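Here is chain A:
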Amino acid sequence: MSLNPILMIAVPLFVAFSIPLLGYIHKKAGLYAMSATLLFNTFLSFSTLPHAFEKPIRVIIAGYKPPFGINLAITPFSIFLACLISLMGFIVSIYLLKDETTETQEKFSMLILLVVMGATGIVLTGDIFNMFVFLEIMSISSYALTSIRKDRKGSEAGIKFLLVGSISSTFLLLGIAIIYNQLGTLNMADIARRFSQMNPKLAFAAVSFLFLGLGIESEMFPLNAWAPDVYQGAPAPVAALFSAVTVKAGLYAMIRFLYTISNNSSFIKLLMLFGIATVIVSELSALKQTDVKRMLGYSSLGQIGVILFAVGIGTKTALEGAVFHFVNHAVLKATMFLSIGLLAKYAGGSSFEELKGIGKKYPFLAGVFAIGALGVMGFPPLNGFMSKLMILTAAAKAEHVVLVMLVLAASVVEGFYYFRVLQVMFREPEPTRIEKRSVSLAFVIPLVVLVGMIVGIGLFPGVLMPYFKGAAMDILSRGDYISVMLSGGGAL
Partner candidate 1 sequence: MIGPHNIVLIPVVIGILAYFAGKLVRPVREGLTLLSSLFVCYVVLFKAGLNTIGIYTYNFSLPQYFDGFRFGNNGFSWYFAVIIAFSYLFVSLASFPLVKDKEYHGSFYLFFNIVAGALLGIVYSRDLVSFFIFWEIMTWSSYFLVVMNPNTKGKTGLTYIVFNVAGAYAMLTAMLIVYSYAGSFHFDRVVKAVSLMTNSTVFFISLLFAIGFLVKMATMPLHIWAPDAYTESEDSFTPFFSGTLSKMGVYGFILFFGMLIGFVNIKGVYEIKDTSLIGYIVAWLGVVTSVFATFRAIVQDEIKRLLAYSSIAQVGYIVTAMAVGTALGVAGALYHALIHSVIKLLLFITVAGVIYRTGKNKFSELGGLITRMPLSYLAVLFGIIGLAGMPPFGGFASKWVIYMSLIKNHYYFLLIGMIVSSTAAFLYCYKLIYGIFLGHPSSQGLMEVKEVPGFLWVPQIVLMMVLMLTGFFPGYIVPFIETAMKGIGFSVAFNSTSAYTLSAALGGFNGFVVINVLGAIFVFVFVWYTLFFPKSKRLHRLDIYWAAETPDENTPLHYGYGIGAELDRIPWVGMSLRTHITRFYEKTGEQISGIASVLKDVVFNGDGQIYMLYAILTLVSIFLLMGR
Partner candidate 2 sequence: MSTGMRIVDIIAYPFIAFLIGMLYMGIARNIIGRIHRRWGPPVLQNLIDVFKLYRKREAGSHGVMFHLGPIIMVTGVVTCLYFIPMLSDGRWLKGFSFDGDLILVTYLMVLGALGMALGVGQGGVPFGVMGVTRGLTRLIGLEIPYFIAIIVLMAHYNTASINKIIELQAGGLSNWAMFKVPLAFIASLFSFWGMMGASPFDIPGAPQEVASGPATEFGGKYLALMMSSRGIFGFLKLTLWVDLFMGGAANLLILVGKTFVLFVTVLFVTSVYSRFKVEQAVDFMWRYPTIIGLIALVIEMVR
Partner candidate 3 sequence: MCTDNPGVWEYIANWARKHSIWVLAYGTGCGAIEMPPTMTSRYDAERFGLRGAATPRQADLLIISGYLATKTLKRVIRTYEQMYDPKYVLALGSCTINGGMYWDSYNTIKKLDLYIPVDVYVAGCMPRPEAIIEGIIALQKRIEEGRAEGAKKYRENIEWYKKNQREVFGDEMLPDYTWNFEGGI
Partner candidate 4 sequence: MSYLEELKVKIENMFSPEKCYFPKENLLSFLVSNSEVRGALSYLKDVEGFKHFVMLSCVDWLEEGKFELVYIVWHPEKKVNAMVKTKIDREKAEFQSLHDMWRQICTYEREIWEMFGVNFIGHPRLEPFILEDWKDMPPMRRDFDTLHYVNEHYEWREGREESYKPRDYIGEAFDEWRKK
C-alpha cells in the first residue's frame, strides 16, 4: 500500500483551495483539476479496498495513538463507501465539464471538491468530532451549491437546507458534548468500548440527539421535508451529487453510530419504523407531483426509506441488501438526475407540459431516463430488483410480513407515477417548439457508464456480492472494530 489513505482527504483539500489560483492560468483549469483529483481519489480508494477487506487499517495522524490523537478507521464498509463516493463524484465531475450553468468555474468546482472530500472524510474518520467537522464542511458547501444558480427556487431551497442543516448540527454537537463529558474521549472505538459505563439517562439523551441529527442528514421521514425542495431547486448535476454522495455519508454515520458505537437495539427498531414511514409518505406524495425533478426527489426519499428499513431489520442478509441498495440507489439516482437535467435544459423546464413528447425528439436521453426508471421500480433484469428482493427476503425471514406488503404496495404506487411520466414522454406527439440539438460527448460518457453499471450489476450481481458480505460483517462485528482500532491493527 504505497499511498497513505489520508491523502484521500488531504489532496482534495489542497486542490480545492488552490483552484482560485489555477483560475489565472486557464479559465477551465479548475474544472480539469477537480476531475483529476477525483480520479486520483477513486484510484486511491480502489487500491486500498483489498487491503482493508483483509484487515481493517488504522491510520495514525501526527503520531498520537488513539484514544488521544485523531486517526482514520478504514474498515471494509467505510472503504467500500469511499470508493462509491469518489467514483460517483468523478462521474458527475465529467458531466460538469461541459455544463455551462456554473457561472464561475472556480467557486463551483471548489465546492464540489469540498463536498466529496467531506463525505470521504466522514466515511473514513474514526473520531466522532472529526466526523462532525467533516459533516459541517460537507453541509455548508452543499448549502452553497444548492443556491449556486442564484435563481429564486435555488436560493429558497438553499435557505431551507441551511435552516434544517443548522438544527441537525446543533443536535449533533449536543450529543457529542454529552458523550465527551461523560467518557472524556472522542475516539469512536473508545466510546464504543466504554459506552455502557455512561449514566443511562444521559446515554439515552446523547443517542437520541445524535439519532435526530443524523436522521435529518440521512433524510428520515419526519425530518426530510427539506430534501424535495433541494433536489428541485439545485441544478441537476448537484442534485445527482447529493443523492449519490451526501446522503450516503449521512446514512453511513447513522449506521456506524447505531451499530458500532451505541448498539442500542430499541433505536434500530425505531429506525425501521421511520424507514417504513419514509417509504410510504414519499411514494404517496410523489403521486401528485407535476414536476419531474421534484418527483425524482420524492422517489429518492422512498429508496432511502427502503435502505433505512433494511438497516433497521438488523439481520446479516438485511444489511447486505442495504449495502447493495446503497450502490443501486446511488447509480440509479445519478442517472435519472443527470438525464432529466439535460432533458429539462433542452425542453426549457421539467414539468409534464414541457416534457410532452420529448422521448421522440431525444430518444437516447429519454431512453436512459426510462432505463433508470425501470431500475428504480425494481424490474428484474436491472439492478434495483436484486437488492429490493434481498431486503424483502430478509424482512420476510424476520417475520415482518405486513411491512413487506407495505413496501410492495408503495412500489406499486411508484410504478404508477413512473409509467405516467414515461407515457407523457413517449406517447405524446412530437413537440414542434423544441428543435433537436446534438448532445455533447461530455454528457454522453457519464450516462453510458452509469447505464452500463445498471445493466451490469443487474445481470451479474454476484460480482459485488463478496464486498457486500464483508461490509455487512464489518457493521455487525462491533467487538473486533473496537479491538483493531485500539490495539493498533496495521500501524501506519
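Criterion applied: all candidates are chains of the complex that A comes from, given by their letters.
The rule we apply is simple: a residue touches a chain if its C-beta (ideal position, glycine included) is under 8 Å from a C-beta of that chain, and two chains touch if they have at least 3 such contacts; residues count from 1.
Worth saying up front: this structure is predicted, and the values here are computed from it rather than measured.
Novice: Touching chain A in this complex is which of 1, 2, 3 or 4?
Specialist: 1
Novice: Going by the contact rule set out above, which residues of chain A touch candidate 1 in the complex?
Specialist: Touching candidate 1 from chain A are residues 159-160, 163-164, 167-168, 171, 200, 204, 208-209, 211-212, 215-216, 222-223, 225-226, 228-229, 266-267, 270, 281, 284-285, 287-289, 317, 320, 374, 379-381, 385, 389-390, 392-393, 395-397, 399, 401, 404-405, 408-409, 411-413, 415-416, 419-420, 423, 426-427, 429, 460-463, 465, 468-469.
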